[in-house]
Structure formats: C-alpha cells, structure tokens
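What follows is a structure written as structure tokens; I'll ask about it next.
A single protein chain has been omitted; all remaining protein chains appear in their positions.
And then subunit A:
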Amino acid sequence: MPTYELALMLRAMPKPELKTTLTRISHAIFDRGGIIRNIENLGFRPMPYKTTAHGLVHREANYFVFKIDTPTKAVADLKEEYRRDVDVVRQRVFLSQEPSKNDCTLEEELLPPAYRKDVQNMIDAGKTQVNRFTYKFKYNSGLDYYPFQK
C-alpha cells in the first residue's frame, strides 16, 4: 500500500462538529482497508481565494493533512466519498514523496554552452539531420540532362 497525503479543507464549524467530521473522514479510510499514519492540523485560516462548495462560498477553512496508507484502488472511492461530504470544502490527494538524494548539478549548468552536456547532445543530434541550406535533390536517373519539361 503506497503512502498518500490527503490535503483536506474543511468548512468553518465549531469544534465538536469538527471532531465528528474528522472521525467520519477517518472511518471512511479504515472501512476501505487503509491506515492513518499521521494527521496534521495546519490551522483555521483565511483561504487565499474564495471557494464555492455545496452551494456555499467559503473564505476561511480548517486545513488538515492526513498521511494515509491505502490500497491504490480505494483512492478514487475515497475522493468520491469526500466530494459528497458537505463539510469538505476542497480535497487533494498526493503521493507522499521521499526527499531526493541527488547531487547539485549547478556547477555543470553554469558552464559555457559548448561545455554543457545537453548542448553537446543537441549539436550531435543536429549533425545527423539533413542541412536544408546545402541539400541538393538528386534525380538518380543516370542521365546527364533533365528528361522532363522544366
């Protein structure tokens, strides 16, 4: 089961209601054979843009991030369920990503173009192409004159 991050925006509501909503959301995950690794509360804050959900305009939202392990097939089902939930203003699911461990290539990128690997590859690719400025069509007729009317 891959790890997903479920970013949820819940509508402004009193705390007990919020609690029941979070419980409902969590149970939806458990019912589909998923587990919750972590729940992050990013707080109640104004949204950068207003959002319409279930016939209401929302300018503020409770931000939550669920880190869940769930079967891949269950994700679409979960999203469909949350779409029907009137307390969920907006929801996004991302695959949780590990911090990449590649070295910085800035030094190579700052070299003059002739020394850059991608530019060299481009020049090599250009050499395999037909030069349209010097290309001359060959008739291959074996005649030293053009047999047709010009």
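Here is the rule we use: a residue touches a chain if its C-beta (ideal position, glycine included) is under 8 Å from a C-beta of that chain, and two chains touch if they have at least 3 such contacts; residues count from 1.
The criterion applied here is as follows: contacts and distances are computed from a predicted model.
Asks: Match the chain absent from this complex view to the correct UniProt protein name in "Cornichon", "Geranylgeranyl transferase type-2 subunit alpha", "Rab proteins geranylgeranyltransferase component A" or "28S ribosomal protein S18c, mitochondrial".
Replies: Of "Cornichon", "Geranylgeranyl transferase type-2 subunit alpha", "Rab proteins geranylgeranyltransferase component A" or "28S ribosomal protein S18c, mitochondrial", the absent chain's UniProt record names it "28S ribosomal protein S18c, mitochondrial".
Asks: One chain is left out of this view; which of A:Thr105, A:Thr134 or A:Gln149 touches it in the full complex?
Replies: Counting the whole complex, the residue in contact with the absent chain is A:Thr105.
Asks: Taking the full complex into account, what residues of subunit A touch the chain not shown?
Replies: The missing chain touches subunit A at positions 7, 9, 40, 42, 47-49, 51, 61, 63, 65, 90, 92, 94, 99-100, 102-107, 109-110.
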